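Notes follow the structure.
Our next item is chain A:
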Amino acid sequence: DDTIKIAYVDPLSGGMASIGEVGLKTFQYLADELNAKGGALGKKFEIVGYDNKLNAQETLVQVQKAIDSGIRIITQGNGSAFAHAINEFVAKYNERNPGKEVIFFNYAAVDPALTNEKCSFWHFRWDANSDQKMEALTNYMKDRKNIKKVYLINQDYSFGQAVRSAAVAMIKAKRPDIEIVGDEMHPLAKITDFSPYIAKIKASGADSVITGNWGQDFSLLLKAAADAGLQTDWYTYYAGGTGGPTAMKQAGLNHRVFAIGEGFANVGYGPADEFEKAFRAKYKADGAGGSNLSLFYPRAVNEMRMLQAAIVKAKSIEPGKIGAALEGMKVTVFDGGEGYMRADDHQFIQPIYIVSFGERSAKEPFDEEGTGWGWRTAGKIEAANTVLPTTCKMNRPAS
Partner candidate 1 sequence: MLEVEDLHAYYGKSHILQGVNLRVGKGEIVSILGRNGVGRSTTLKAIMGDVPPQGSIAFKGKAIAGMRPYEIAHRGLGYVPEDRQIFPTLTVGQNLLLGVKGGQRNSRWGFKETYELFPVLHERADTIAGVLSGGEHQMLTICRTLMGDPDLIMIDEPTEGLAPQMVERIAVLLQSIAERNISILLVEQKLTIAMKISHRLYVMGHGRMVFEGSPADLRANEAVRREWLEV
Partner candidate 2 sequence: MYLGWAALLELVLVSTLNGVLYGMLLFLMASGLTLIFSMMGVLNFAHASFYMLGAFFGFQISQFTGFWPGLVLAPLLAGVIGALIERYGLRNVHRHGHVAELLFTFGLAFVIEEVVQIIWGKLPLDYRIPPSLDFSAFTIFSTNYPAYKMFMLLFAIGIFVALLLVLTRTRIGLIIQASLTHPHMVGMLGHNVQRIFMLVFGLGCALAAVAGVIAGPALVTQSNMAALLGPILFVVVVIGGLGSLSGAFVASLLIGLLQTFAVAVNLSTADAFGWFGIHTNPLPFLSDIWFVTVAQIGPIMPYLLLVLILIFRPTGLMGTRDT
Partner candidate 3 sequence: MSAIELSGVTKNFGRTEIIRGVDLSVRVGERHAMIGPNGAGKSTLFNLISGRLRPTAGAIRLRGEEITGLRPYEINRRGLSRSFQVTNIFPRLSVWENVRCAVLWSMGYKYSFWHNIDSLADVSERTELILRQINLLDRRHFPAGVLTYAEQRALEIGITVGGGAEFILLDEPTAGMSRAEAEHAVALIRKLSEGRTLLIIEHDMSVVFNLADRISVLVYGKIIASDEPAKIKSSRAVQEAYLGTAA
């Protein structure tokens, strides 16, 4: 047939549905964009949503379903746990069904393992993994002399663990003088009242907090901080996640919260701004509180555009060939600058931005979630400074 089907496997119902849907809309938008440009090899891209209900077994069932319906490209992002499940599954499936291989594009699961000990030829990641982000974050922090005491608070699961250990190690290495006055792990999505934690942060006298928290764990943490009148800087991974901006505005933390990622609105790169405008125009009133939906996944843009390029380059939609074509591919990334898919672990290497959230100046056209506040670039880490060694021993399929 003349369509290139991509299975989007993420939560589309239940607690995390909001996040899953943002992703789905983004990918559908991107598919339309590419199709408008003629697709690839005269074929059109089509995104098929599969609801994994945030459950590993269900994820595999849905992937199986996708494969059985003839889909051979799978993309997923929410939850490293499910990324691992799919990664394992795909590897085994390809091994057991030669000639019917499928390929897995990971746009947001950041567990470093996926591109290190657990790496596979069939897995490609467009998001910087959590270690890279920490690398970038600490590279930024090391030049900020006002940071003296850092407090770490993270969700008690593999991602949180990764953030925490990376932070400890890298801070020690780059700024031995910074004292880590607290290192808290709290259960995932079980805390309704963070004030005890805030009390401890206060008691520790920290001036900065590093957290990988997302979702309500992020919102509630910030609200509790604001309630208690805690005055610290926040270095976060997912402040931009759905609900994050709303919470930061409610907490009134004006440019005290920093977020790290491969791209944000207001970075000030022409094409990106164009895209952002069009995107918001299309999804007006689809965002939080009836605001416009903003682009949360620039990495998805990179993913789709590179997929298209790879297909063209390989002149085939065979996952094996696409994979080969992707390896080492260099591109100009969504927010400007060079990026490349590192061949030896299939980790995309790209520039990374540190932004703060708060009141906007003239140079910052875009706000978030209708709060009136927006992102302001605080620093940019060039791709080269985000590179970390990998332990990956990739075994590529013959031929």
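Of note:
Throughout what follows, contacts are C-beta pairs under 8 Å (C-beta built on N, C-alpha and C of every residue); 3 or more make two chains touch, one makes a residue touch a chain; residues count from 1.
Candidates were picked such that all candidates are chains of the complex that A comes from, given by their letters.
All values reported here derive from a predicted model rather than from experimental measurement.
As listed, 1, 2 or 3 are all part of this complex, and the one touching chain A is 2. Residue ranges of chain A in contact with candidate 2, taken from their complex: 14-18, 21, 156, 181-182, 184-187, 189-193, 195-200, 202-204, 216, 219-220, 223, 227-229, 242-243, 246-247, 249-250, 287-290, 369-371.
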